[in-house]
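A single protein chain has been omitted; all remaining protein chains appear in their positions.
Here is chain A:
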Amino acid sequence: MPRLLPESCRCVWLLALAWLTVTPVAAEVPEDPFRSPMWDYNLARYLGEGADIRHSDTVVLKAPPFAEDATQVPLTVDLSAFPHAVQEVIAWVDLNPVPHLFTLRPEAADIRTVALNFRIQQASTVRAAVRDDQDTWHIGSVHVEAAGGGCTAPSATASNPDWANSFGQVRGALFSPADGMAGSRLKAQVMHPMDSGMVANIPRFNIESVELRHTASQQRLASMSLSESASENPLFVFDLEHDDAPAGITLLLRDNGGNLIESRLGG
């Protein structure tokens, strides 16, 4: 243990130097135009204390103004106008019991759009925070009115005695953009109850991780983690820019029950 002492001292010195020389970013959290009571709390929880945060109109969230079906609310995060390289996208629903919806990390692909349907428990602001290559978070928001109850209503699957027959089925396709850009649009729906664990006597049973792999090279294009706010039978849309799009994409999903669902699209 004594050997560690000089090193840890040096670290303290380095930290002190850094603090002296680099102008500290006074991580001033901007005001929330939607005045959500969960604004500061969720920012700290999902982006960390002291994160560099700003509102951005290049992070465009599209959702219906009123959730006709509180268990299935479509959300599109359109990043086509986002001027930086996307490092990470975190989406949450402010007033849901488990607000987190997804965290998406592009790897060998650039993400231009991601869409996923979600549950809403009561009228709430929905957020997407996009981290750029300077570790600055750009936040887009949209407010959705709702009658509510989407997170604590039993899934339709739960009342279907034949659910196991369609469980894990994937319907989807890969589309090429009409403008001839390098990349593809992946659209897939997975049959999964996505039980949130908030309904009595129905334990949590949901997809926790999603991976997109280049089918030929098995190179990982993007990875995504999902939480309880994601809807039953989730419908994913990704607009991706990546090399060798015609080879197709493999979608890999894993739920908390250990089930692995694999589907090849395109190629």
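Methods note: a residue touches a chain if its C-beta (ideal position, glycine included) is under 8 Å from a C-beta of that chain, and two chains touch if they have at least 3 such contacts; residues count from 1.
Criterion: contacts and distances are computed from a predicted model.
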Undepicted complex member, UniProt protein name, chosen from "Monovalent cation/H(+) antiporter subunit G", "VWFA domain-containing protein", "PQQ-dependent dehydrogenase, methanol/ethanol family" or "Branched-chain amino acid ABC transporter permease": "PQQ-dependent dehydrogenase, methanol/ethanol family"
Sites on chain A contacted by the missing partner chain, in the whole complex: 161-164, 167, 193, 195, 200-201, 203, 205, 256-259
